[in-house]
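Only a single protein chain was left out; the remaining protein chains are all shown in position.
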Amino acid sequence: MSFEARLSELKIELPPAPAPAGNYLPHRRVGNLLFLAGAICLRDGRMSHTGQVGGERDLDYGREAARVCVLNALASIKGAVGSLDKVRQFVFVSGYVNAVSGFADSPLVINGASDFLVEVFGDAGRHARAAVAVTGLPKDSTVELQITVEVLPD
Amino acid sequence: MSFEARLSELKIELPPAPAPAGNYLPHRRVGNLLFLAGAICLRDGRMSHTGQVGGERDLDYGREAARVCVLNALASIKGAVGSLDKVRQFVFVSGYVNAVSGFADSPLVINGASDFLVEVFGDAGRHARAAVAVTGLPKDSTVELQITVEVLPD
Partner (left out) sequence: MSFEARLSELKIELPPAPAPAGNYLPHRRVGNLLFLAGAICLRDGRMSHTGQVGGERDLDYGREAARVCVLNALASIKGAVGSLDKVRQFVFVSGYVNAVSGFADSPLVINGASDFLVEVFGDAGRHARAAVAVTGLPKDSTVELQITVEVLPD
């Protein structure tokens, strides 16, 4: 099944590709490597998930936040190459969690993103990953994901 | 106009390529991708901008700090390939802002770097980007930038 068909089957509708929050591009391509800009928790032009995990926010909230970021990243991929079916494989996810000092469960939060990618893309959605807790994210987003994808040659 | 000519037109003089702050290289090249080491706020061998944004430092200070980091990154590119005219396109900027907990304006700080790159390189200076606030940076630098560039084939 194609990735676009799988997305429809899961009744997931992609948002429009998010506008960059500054003077930068949503993606840059070198050969077949597509570097996406950091995706945050934007939904319909507003922040859907803000605040720090381990403080005012719990793990479930963080996992939901990670899923919102993935939707925005997928919208960026579609904006870049026209269709999710152009994805060959996900390569790397840098997962940043807005968290209190000493927060040790960033992998559990970022699993919300990784599980979702594998649910949609199967083996092609698997990726190497680093998950770190940081002291702040753009617009107080609870999660930010920076994703690198390999796309099919034109 | 060449990028070197544009730099002259803007009356910007590059510093000497900064020496690494540890046992690492200023850049490593794979094919036409040039990975630069993290650039901090060094000027004439001393730190020009230190301390945390959102605490003792404000946004304008952070933007200036980001600009200093860009100068050092450009000096590294020149050290690596001989001339800025060898740049094909900027690919990715990871922007780290030394900031207090909960700092939400890292994009505004890192715009200081992105605006500068576009001012000098035009469309080739545009890049994908992630901006995060971190709890500390080398030598208490206010900003650190890790930049990846695509260069022209030899």
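Read from first to last, the chains carry the letters A and B; within each, the first residue is number 1.
One rule holds for everything that comes next: a contact is a pair of C-beta atoms (placed from the backbone, for glycine too) under 8 Å apart; a residue touches a chain by one contact, two chains touch by 3 or more.
Computed from a prediction, not measured in an experiment: that's the story for all the values here.
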**Request:** Check each of B:Asp85, B:Glu119 or B:Asp140 against the chain that is not shown and name the one that touches it.
**Result:** B:Asp140
**Asked** Which residue among B:Gly38, B:Gly62, B:Gly112 or B:Gly125 touches the omitted chain?
**Response** B:Gly38
**Request:** Over the whole complex, note the residues of subunit B touching the chain we left out.
**Result:** 20-28, 30, 35-38, 52, 94, 96, 98, 100-101, 134-140, 144, 146
**Message:** Could you pull out which residues of subunit A are in touch with the chain that's been left out?
**Reply:** 32-33, 54, 89-94, 97, 99-108, 110-111, 114-115, 118, 126-135, 148, 150
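By our rule, only the chains that are shown with their structure count from here on.
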**Asked** Rounded to the nearest 5 degrees, what is the angle of the rotation relating the C-alpha atoms of subunit A to those of subunit B?
**Response** 120
**Message:** On a C-alpha centroid basis, what's the spacing between subunit A and subunit B, in Å?
**Reply:** 25
